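The structure follows.
Of the protein chains in this complex, one is absent; all others appear in place.
This part shows chain A:
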Amino acid sequence: MVIAIGFEGSANKLGVGIIRDQHILSNVRHTYVTPPGEGFLPRETAQHHRKYVLEVLQEALDDAKISLKDVDVICYTKGPGMGAPLTVTALVARTVAQLYNKPIVAVNHCIGHIEMGRLIAGTENPTVLYVSGGNTQIIAYSQQRYRIFGETIDIAVGNCLDRFARLLKLSNNPSPGYNIEQGEKLVLLPYVVKGMDVSFSGILSHMEEHLSKWLDTKAFTIEDLCFSLQETVFAMLIEVTERAMAHVGSNEVLIVGGVGCNERLQQMMNIMCEERNATLYATDERFCIDNGVMIAVAGLLQYKSKGGTPWTQTTCVQRYRTDDVYVSWRK
């Protein structure tokens, strides 16, 4: 039996999770919520993490009913993410590893999402749609790497939804995109799909440009605009996922990342899957949204296959692609 602890703090969520082999012992998270109309910035986010990290760590240990002495391996997010928040969690992880003389493992955030999704949903080799505030990728495994078949060529889908929500000054709690309401009239928006890649920035500028006109003339309500945005961007995501599935001949899909807990997205994906006899695997907000457990899960796999990360390499980086990681733990 191996106990692993994972520290995650690449964006505005601070999370610590503990697992014993494949069993989750605890999963604690604290989110930095900004006022309506504002996004989170690196410095303030790092301050938030510094303020809460010990509290969150203690709560995770209490929930798991263990102490740090019982932990066998420390895992933390190496990247990608915002620099300042990343260094806070890396610093804590490194300190704990030194204090208790434990091996440490540096984990790619995206790989964390994928491995956690595979574990929780119980799927062996799915096509993965990874959608969050900072990432939009369609991933499939081949030859020791998670290969990115499609991705956004500009901003991430969650970023697009959040920025639109901020334009309307919707509340950021729990997340701006979450508060996008449902209307019924569809506005025609740009629909940009290039092969398996997507682009969202054009949609956002189109909406920014026409927003006041649409609302002033009462042609559309705010709800209609939210509805149209969601219908359009999700349709793009499902389309490219389906294209990737047809291309690699896969019949399983896994949705991970914060936007992945959106029920309309899951519903649309499910319809697509039914139409081509495929199976959808999805998780709920406990696991979709950034958390510590996902880092522990991916870190433990890495640790079991090739041991800890050498001390001098336990740094963090803002840019770290999913396909940079050599996946030694899969066939």
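FYI, a residue touches a chain if its C-beta (ideal position, glycine included) is under 8 Å from a C-beta of that chain, and two chains touch if they have at least 3 such contacts; residues count from 1.
The rule we apply is simple: contacts and distances are computed from a predicted model.
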Assign the chain not included in the display its UniProt protein name, restricting the answer to "non-specific serine/threonine protein kinase", "Proliferating cell nuclear antigen", "UDENN domain-containing protein" or "Trm112p-domain-containing protein".
-> "non-specific serine/threonine protein kinase"
Touching residue (missing chain; options A:Asn135, A:Asn172 or A:Asn262) = A:Asn135
Hidden-chain contact residue, picked from the options A:Val2, A:Leu186 or A:Ala219 = A:Leu186
Given the contact definition stated above, which residue among A:Met268, A:Ala282 or A:Ala296 touches the chain not shown here?
-> A:Met268
Residue positions on chain A contacting the omitted chain are 10-11, 79-82, 109-110, 113, 132-135, 140, 142-143, 145, 147-151, 153, 186, 188, 191, 193-197, 231-232, 235, 238-239, 242-243, 245-248, 257, 267-269, 271-272, 275-276, 290, 318-321
